[in-house]
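Below: one structure in structure tokens.
One protein chain omitted, others in place.
Labels A and B are assigned to the chains in the order they are written; within every chain, residues are numbered from 1.
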Amino acid sequence: MVLQVEDLHTSFFTKMGEVKAVDGISFHVRERETFGIVGESGCGKSVTGLSIMRLLPEPSGQIVSGKIILEGKNLVELSKKHMRAYRGKVVSMILQDPMTSLNPVYTIGDQVGEAVRMHQDLPENMVEAEVIDVLRLLRIPAPEVRLKEYPFQLSGGMKQRVVGAIAMSCRPRLLIADEPTTALDATIQAQYIALFEDIQEKTNVAIIFITHDFGVVARICDRVGVMYAGKIIETAPTRDIFKNPKHPYTIALIKSVPQLDKKDDRLFSIEGQPPSMMNLPKGCRFCPRCHVALDICKEQEPPEVKISENRSVSCWRVK
Amino acid sequence: MASKILLEAKDIVKHYPVTRGLLQRTVGWVRALDGVSFSVEHGKSLSIVGESGAGKTTIARQILLLEKLTSGSIFFEGQDLNKMTPAEIKAVYRPKVHYVQQNPWSSMNPRMRVRDVVGEPLFVNTKQSKKKVYEEVGTLLEQVGIGAEGMNRYPHEFSGGQRQRIAVARALALNPSLLVLDEPVSALDVSIRAQIMNLFKDLQDKFNLAFIVIAHNLATVRYMSHTVAIMYLGQLVEYGDSEALFEHPLHPYTRALISASQLTLPEDSEGKAKQIILTGEMPSPLNPPPGCRFHTRCSEASDKCSRDVPEMHKIGKQQVKCHHYD
Partner (left out) sequence: MLSTLPTAKTKTKKQYRGVTRVTRVIQKLAFWVPLIIMIAMIILAIFANFIAPHDPNLPKITDRYTPPVFMEGGKSEYLLGTDQIGRDILSRLIYGARVSLSVSLLVILITAAIGTMLGIAAGYSGGRADAIIMRVVDMALSFPGLLLAMLLAVAIGPGFTTVVLALSILGWAGYARMIRGEALRISQSDFVAQARVNGASGWRIMTRHIFPNIINSLIVLMTLQVGMMILAEAGLSYLGLGITVPTPSWGAMVSDGRANLDNAWWISLFPGVCIGLVVLSGNFLGDWIRDKLDPRLRQL
């Protein structure tokens, strides 16, 4: 077990009150496993990633309670200084937009080299070899040449690989990727996903893949947690999520994604909007949009039910 | 038959100059569009698909007359737009063609209330009183599922999906016959996309609207369109009936795109093996490769492909630009 998150609560304290962006979620990621967190914007998936990195915008964003156990250490209890040493070395992160993740005035070699120097005690003459090694891991062609180039000389796909190289520079145990493929084109996306699998094979890194795109989930994730309004409402192996989803939200979401090999005349659509995080419904959060809601759904939040070794669902309909 | 065609583009070309230095000397051209032809019929949809930089949005900007074509012509109901005067364009063309943009957060003036955002086409093009316009705005908002009471609020008070509905209401204000939809759902949440796509379909049936949909997601395109155009680096590589094209993609690039959009599950090793992963990225439109523009990434390319420019071949309901069909 590389990462174990237990009952994590993260809130933002704003002028208008407390927003419970992540409201009690638990999951784990094993070595060499890719765990997907899927959900719509505002469901708390990115906040989950930032909480693990302890990179919430302070002072408004705070971890209120819960445990984040990475390699046996509870990150919530680490001091800021300790956490800084962990970040990049044991856990690192790739953000969505490769264009803004790189500093335009430094060369690729400088930026990857900085990450290497920060956490590895290498003599200066070894740093460059290490940088080339990482660039090669990310399958960047001609790394010796790229070293001296600036971000503007690279294409979008290549920049995203450099961002990946920075994240992987110290061979972390856990990599959090927050929508890393969303800004990429379909054919480049396919390349990038294949690259992720390759890196995982070589380094055994555990990956948390945050996305809203079920197509990407199907391709890369081993297990998936579906988030809705700050909660994980269903966790299951990827195959089961697609073949046998249990929660009405998951079912509806998968039905509403248009698929290439099926031509329906009308798409199945979920009516209404996700609830405002300032003003959550009393019972189950999905209840107002749910077609199969029971009376109890309006009153009480459903508990998380473990239905098999790898599956759990929070729905009153699932026993 | 010819009368069914609403809008036709013939061999349109758009090159943007690249300038440098104090004197703005032109040092090269970005060949954003290089001889593209297509047509849309009344009440039907044409989808234009391609990766970023392929020239999709450039096409939209030409159809909406936001820029001037380098060469080629666009015909609307048989009339050449190049030959129309600005007054004719404003009176005849503008009211008939509208635009829904990708990003519902930037497509509305944040300082205007919804009633003025949706009412703008009416204020600009008709001489109705304010009261009349707002009445009409109410009806339009009802039509897209927002409710008339929303008109007194500001755009930022609505969610993304609602804002996209408001943008649709604005596009419908003058009873257009063609809507250009530039990635109309890709900025929206997954659970909202289906709602909006269904809304477009309903409106198409109700008002006999023609759509030009610009998209990168093939599954969306398949649901939305009757005809599909696949673009690569400023040119169409494949064009034709949607059903036929998805059943039997002819161009290697189309096949790669379809493969990249298919849902493959992790255990599905057979599907994974069949998956086509292109190498490299699209070359720069500043300096497109000679011969077939796709040959640098094509696994089936031969010498001829890097030398000769392929012709458009007509095969059944499809057209394809590839030497394999010579």
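Before moving on, here are some points about what is shown:
Assume a contact is a pair of C-beta atoms (placed from the backbone, for glycine too) under 8 Å apart; a residue touches a chain by one contact, two chains touch by 3 or more.
Everything numeric here is computed off the predicted structure, so don't read it as measured data.
Across the entire complex, the residue among B:V27, B:V124 or B:I315 in touch with the chain not shown is B:V124.
Within the whole complex, the absent chain has one touching residue among B:K44, B:H98 or B:R193, and that is B:H98. In the full complex, subunit B touches the hidden chain at residues 61, 64, 66, 90, 94-95, 97-99, 101, 103, 106-112, 120-121, 124-125, 154, 156-157, 170.
By definition in this document, only the chains that are shown with their structure count from here on.
By the touch criterion given at the top, residues 40-41, 155-158, 185-191, 194, 212-215, 218-222, 238-239, 242-243, 252-253, 256-261, 263-264, 266-271, 273-274 of subunit A touch subunit B in their complex. Those residues of subunit B that touch subunit A in the shared complex are 51-52, 159-162, 189-195, 197-198, 201, 216-220, 222-223, 243, 246, 256-267, 275, 277-279, 281-282.
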